[in-house]
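Omission of a single protein chain aside, the complex is shown with its protein chains in their original locations.
And now, chain A:
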């Protein structure tokens, strides 16, 4: 008795092999993105050094300029994804996108003292902002994860600003973070990784508030 089984599985195999080729090519683009994001991250880290705090704005400007490379790689990546299959391969670039969102949000805060919106990040990365069936877009949860990563970096920055003798920035950060917390409280989060990350936000806020408290109690801040 002969079955359809061998023909069937060999036709499946063709599809799977095609997918594998796409995956490999996606991986190489993602590696480029990771490399660039590490370079930007290394640059941003210099902000925490004592003289870095004073030149924070220039560093942020430099970081922003490096996003041209990021744009290029996202364009390359987007061209590799077949239409309507964004989420099939999403896992490959999920983490690097989160990190890049964090970098974008952090530089924007340093420069303008405000939260970058999702559409602005999408603009910076040269991808679409809205989730549609057939476009390479910025996933909302990736953006929010990036924003939360920024919050923990900011709490560190608040501490280091004080060390460098800057008493204004921690107060700004504190106000900003409590507004951010209010924003996140509007969301109905599920019991997922985003929720876990958000649960960590309160510790970042506490850290910044402790810093502000130390400044205020010693009356170090010139602003009243």
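Methods note: contacts are C-beta pairs under 8 Å (C-beta built on N, C-alpha and C of every residue); 3 or more make two chains touch, one makes a residue touch a chain; residues count from 1.
Everything that follows uses one rule, which is that contacts and distances are computed from a predicted model.
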Request  = Refer to UniProt and select, among "Eukaryotic translation initiation factor 3 subunit K", "Geranylgeranyl transferase type-2 subunit beta", "DASH complex subunit ASK1" or "DgyrCDS11606", the name of the complex member that is left out.
outcome  = "DgyrCDS11606"
Query = From the list A:86, A:106 or A:167, which touches the chain that is not on show?
reply = A:86
Where the unshown chain meets chain A, residue by residue = 1, 3-6, 8-10, 12-13, 15-16, 84-88, 90, 114-115, 117-118, 131, 133, 140-141, 144, 179-180, 182-184, 186-190, 199, 202, 205-206, 209, 213, 216-217, 219
